[in-house]
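Removed from the display is one protein chain of the complex; every other protein chain stays in position.
The block that comes next holds chain A.
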Amino acid sequence: MEITGEFIAFFILSILAICGAVFMIFFTNVVHMGVSMAFTFLSIAGIYFLLNADFLAVIQIMVYTGAISILMLFGIMMTRHKETEEKLNRPIHYGLSIAGAGVLLVSLVLLSRGATFVSDAVDTKGYGIEKIGELFFGTYMIPFELASILLLVALIGSIIIAKKEGQE
């Protein structure tokens, strides 16, 4: 395989993403967990940039790295009971989930190596924000509008759940 700048960048970014995810699981301090998750989000945004999906990358940084990570840290700060989480000692659960994930990983890798993808590699240069806009307000207009109702419902729901019950 030819080593290009793109390959090196992809390599570094994916290592960062995987490390962030692994540390997120194994850290016991909630704040550390939040920060390592932000690392994963950020590296995934980098991978989107490599794929020429600029818009998606910016959204990823704004929504996930920015909003969700910060929100989580705020949530931790406001509700903090104990900074470190006690380690659960459940060897059977642990073993089973690692075995399950391992089997899934191995089988997916093997299967995807065996599969041939019929469609040719697409040139991603033309897929900018204009194309996304066209799709949103053209072909996918109905799901797009439906998503607005979905957001409305989520808004109503979060208000109901979060609202403080007053005395009546």
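Some points to look at:
Definition applied: a residue touches a chain if its C-beta (ideal position, glycine included) is under 8 Å from a C-beta of that chain, and two chains touch if they have at least 3 such contacts; residues count from 1.
The criterion applied here is as follows: contacts and distances are computed from a predicted model.
Set against the options "NADH-quinone oxidoreductase subunit N", "ABC transporter ATP-binding protein", "Histidine kinase/HSP90-like ATPase domain-containing protein" or "Cbb3-type cytochrome c oxidase subunit", the UniProt name belonging to the omitted chain is "NADH-quinone oxidoreductase subunit N".
Among the residues A:Ile12, A:Ala99 or A:Ala147, only A:Ala147 touches the chain that is left out of the figure.
Seen across the whole complex, the unshown chain contacts chain A at 107-108, 111-112, 114-119, 122, 138-143, 146-147, 149-150, 152-154, 156-157, 160-161, 165.
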